[in-house]
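See structure below.
The chains shown are only part of the set, and none of them has been moved.
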Amino acid sequence: MPAPAARRSPTEQQRLEKALIEIFEHRIRFNETLGLKVISPDPAAPTLRFEMRESLVGHYASGRLHGGVISATLDAMGGFAIMVALAEKHADETLEQVGHRFGRVGTIDLRVDYLRQGLGKHFVASAEVMRLGGRVAATQMRLANDEGTLIATAAAAYMIS
Amino acid sequence: MPAPAARRSPTEQQRLEKALIEIFEHRIRFNETLGLKVISPDPAAPTLRFEMRESLVGHYASGRLHGGVISATLDAMGGFAIMVALAEKHADETLEQVGHRFGRVGTIDLRVDYLRQGLGKHFVASAEVMRLGGRVAATQMRLANDEGTLIATAAAAYMIS
């Protein structure tokens, strides 16, 4: 039996979270286009947020979020949940090793249920990892507005390694 | 039995298509953020196109489309297919009457299957209306790159009136 692998030190974990947020908010360019910000990288309850802006609107007269903003945000939310779950599962790995895993995550499919109109000043996305297998993972996601009204739910499957 | 309603004249139809393209490409703000352009408003084979741009990329090092761009484009594609199908079905209605119908279309849900990496210089989306009922409609969508490689497929359901 191998000796249990050493978990990351608090300093290393902090460095990893900082790097992960930098990647997610800026290097993933379209997330920047959407204005996504990480509220919490906690694997138990990862959350994102973005502000309503004119460039995200469906028909200009309605002032509602474009459905595509909702699906894109929930897609990104699921991916972020997978990233933090992988970082926790492989807590004995270095930032570089975990980064390598991130690069190999692939979305298999996504389903979005649009429940209510996308009206609000800002929006909060959250996710739950339903299964984290060796090859495939599944997540469920939610989008609510600034008043806590549920706007949409989603589910996605991912290839992981 | 009422007299059969007069169909739009060629001039009216042209005016309607022009208005529809103006709404779709510009007034639906997020479509402009994505850079979506109407290639064909033909109800039998509606198609859209957009150019690869850095703001649409997933991880900056990969150069691949963000999954959210794919889902957002296919969401918009399905909506556009519904719009042109409604305009054809209600060919006896004025631009204003049809426009009123557009405002009442609501996406119920969307599923996207990501088949291959989003690599290419530009991308072409197409759609087929599978059912156009009195209250609910269903579409299937496809996204291919500039070499014709199928990147993703999708299906969506809509409330219509």
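Structural remarks
In order of appearance the chains are A and B, and numbering begins at 1 in each one.
The criterion applied here is as follows: a contact is a pair of C-beta atoms (placed from the backbone, for glycine too) under 8 Å apart; a residue touches a chain by one contact, two chains touch by 3 or more.
Just so it is clear, the model here is predicted, and its values are computed rather than measured.
Of the identical chains making up the complex, 2 are displayed, while the complete assembly in this file numbers 4 copies.
We adopt the following convention: only the chains that are shown with their structure count from here on.
Between the CA-based centres of chain A and chain B the separation comes to 26 Å, rounded to the whole angstrom. Taken in their complex, chain A has these residues touching chain B: 23, 27-34, 54-62, 66-69, 71-73, 75-76, 79, 103, 106-114.
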